[in-house]
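A short write-up of the structure that comes next.
One chain of protein is taken out of this complex; the other chains stay put.
Labels A and B are assigned to the chains in the order they are written; within every chain, residues are numbered from 1.
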Amino acid sequence: MKKGMQIVLCVTLLSSLTFASEQFAMSDADRAMYEELLENNPADMMLAEGSEFLDELGGESALAKYLGVSEDALPSYIAGFPRYIEKFKMVVSIDQMLQGMMHDSGQKPYALKSSEMFNMSSYVKALANDEEINIDVNANKHMKEAYALGKVVFETKRGARGLSCLSCHNPSVIGGILRTQPLPDISAKGNASAATWPAYRMTKSALATLQKRFQGCMNNALLAVIPLGSKEMTALEVYFTDEAKGATIALPGLKR
Amino acid sequence: MQRRDFLRNLGVGAAGAVILPSVSFAADAPKPKGSNVLSYKDALKAVTGGKTAEVSAKVNLKVPEIAENGAVVPVTVEIDYPMTDSNYVKAIHVLTEKNANSRCIDVHLSPANGKAMLATRVKLGETQEIVAIAELSNGTFLMASQSVKVTIGGCG
Partner (left out) sequence: MAKRKSLIKIKPKSYKDGEVVKVSFMVMHPMETGLRKDKKTKELIPAEYIKKVVFEYKGKVITTMNVWETLSVNPVFTTYMKIDGAGELKVIFTDSKGEVQETVAKIKPKG
């Protein structure tokens, strides 16, 4: 598809935010069909590669040791990211933690936006499959601060259109249709978004992490794009992940 | 580091509903065609050798009514027919009505498959019919078709 055209369409269709339109609503049979797609998610190949990268660092046992937890406790520990980690003196997402691990084992860390890092961090988050998201935003003052900052980032209207994440992601617009796409319920009661990312994006034929997906919305809504791994971005992930707290992690996801 | 700038526009945005100007754009230019152009009619003829393919409930074609994304449209075809050495489904063909190249895939099966089924994902440029054809070992052809609505989307 022609990209220039696509961008024009995005902007045009933003104007056609209509609610409760049944016209494009998916039937249950269609949803079942897409659930079948999950069975053979192309992202499985990317996670398989990510697992090889982790093996080069010593695999899950080395990761558990690095994080100071037993191998048995590793999945549930991972289900609590982003976390404040004393060693780093800051709240980090899985990818940043892996950068630390690579650095400490004498390797040059993968860039946050590299496909190597996407694949490896996605594999690591998938180790927490079937666990419930157990992020604790009250664990310490750092997490409290990150949550508060994340909420500000989520709710602050900015950019040429004066939009915030909340403008499109709030309980009263869920199900509204924007550019043929229903506005998703991102909370644990809805599609529990944070538990389904990283995901394979069919529009990009690529694996995307939650932070990368945030950047997609920032681009579409004409908000200046916040860099991966920045304090604000990690805070946004903290806030967003807390919205889906208690939801069962099922990775890799598959998204339009 | 310009970190603080990310939130520079704090509070500047207009409150209220999302109302944006609508932008009009010129009609799409004629689509270029690839080297594998083959119309549905010609592709069908190539598959059946000119024989008629009968519409049959034995060909169970599953596609979404509405494609979330035209670039990845799941297609499943299951043929309700034996797979014995003397009587089996020789092939499953998937065609589209309007893609410049109507052909998607031909799957040549053998009794060793045990059951005649194919699942894959196709690209659809626009709303159209997907057609599945089963070629049986006795030389007859059965078919089924279903329409898929392709929404625009594609950005984001």
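In this text, a residue touches a chain if its C-beta (ideal position, glycine included) is under 8 Å from a C-beta of that chain, and two chains touch if they have at least 3 such contacts.
Everything numeric in this text was worked out from a predicted model, so none of it was measured.
One of A:Ala48, A:Ala111 or A:Leu166 touches the chain omitted from the figure, and that residue is A:Ala48. Checked against the full complex, the candidates B:Asn101, B:Thr127 or B:Thr140 give a single residue touching the omitted chain, namely B:Asn101. Although one chain is not shown, part of chain B still touches it, namely residues 31-36, 71-73, 96, 99, 101, 103-123. Counting the whole complex, the residues of chain A in touch with the unshown chain are 1-3, 39-40, 42, 44-46, 48-49, 202, 205.
Following the convention adopted for this analysis, only the chains that are shown with their structure count from here on.
Residues 1, 5-17, 24, 26-27, 29-30, 33-34, 36-37, 40, 152-153, 156-159, 161-164, 167-168, 179-181, 202-203, 205, 216-217, 219-220, 224, 226, 230-232, 256 of chain A are the ones touching chain B in the complex.
Contact residues on chain B toward chain A in their complex (touch as defined above): 3, 5-15, 18-25, 28, 62-66, 68-69, 71-72, 74, 76, 119, 121, 151-156.
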